[in-house]
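Apart from one protein chain that is not included, each protein chain of the complex appears where it belongs.
Coming up: subunit A.
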Amino acid sequence: MTINVILEGVISFLLIAGGIFVFIGSLGMTHLRDFYMRLHGPTKATTLGIGCILLASMLYFWGAQGKPDIQEILITLFLFITAPVSAHLLAKTGLHLQLPHVDKTQGRPSELRDEEIGDKPVPHPDQGHG
C-alpha cells in the first residue's frame, strides 16, 4: 500500500518534471534571439525532460506488471547518444552557412583561412603559384 503510494508520487514528480523541462527547452528554442543561442534549449533541457518521462513510464510499467523492462532504457540511451551528435552537426551547419548572430554571441568560425574566403588567391607556401 505505502510502497504503491510512494511509487505513484515518484512517477507523478518525474512526469511533471519532464513536462516542465520539455516546455522550457521548446520555450528557449522559440524565444532566444540567435541560432546559436536557440541550439541550447533542445539539446539540454529537452533531452533531460524526455529522460524523466521515459523513466516515469518505465517505473509505471514496472509497478503495474511486476517485472522490469528495458525498452524505455533503450530509447533513453539512444536519445542521450544521438542528441549531442545532431546538435554538433546543426552547429557546424550554422557556422558553415554563416548565420547572423547578435553581438553577445562570442566566437567565430576559426577554421576559415584567407584562401577559403575566396576574395583573392593566396599563394601556397610550398608551390607558390602566384
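Observations, loosely collected:
Basically, contacts are C-beta pairs under 8 Å (C-beta built on N, C-alpha and C of every residue); 3 or more make two chains touch, one makes a residue touch a chain; residues count from 1.
Everything below uses one rule, namely that contacts and distances are computed from a predicted model.
Entry comment: the absent subunit's protein name, as recorded by UniProt, is "K+/H+ antiporter subunit F", drawn from "Glycine--tRNA ligase alpha subunit", "ABC-2 type transport system ATP-binding protein", "K+/H+ antiporter subunit F" or "RNA polymerase subunit sigma-24".
Although one chain is not drawn, its touching partners on subunit A can still be listed: residues 8-9, 11-13, 15-16, 18-20, 22-23, 25-27, 29-30, 35, 38-39, 41-42, 46-47, 49-50, 53-54, 56-57, 60-61, 64, 69, 71-72, 74-75, 78-79, 82-83, 85-86, 89-90, 92-94, 96-97, 99.
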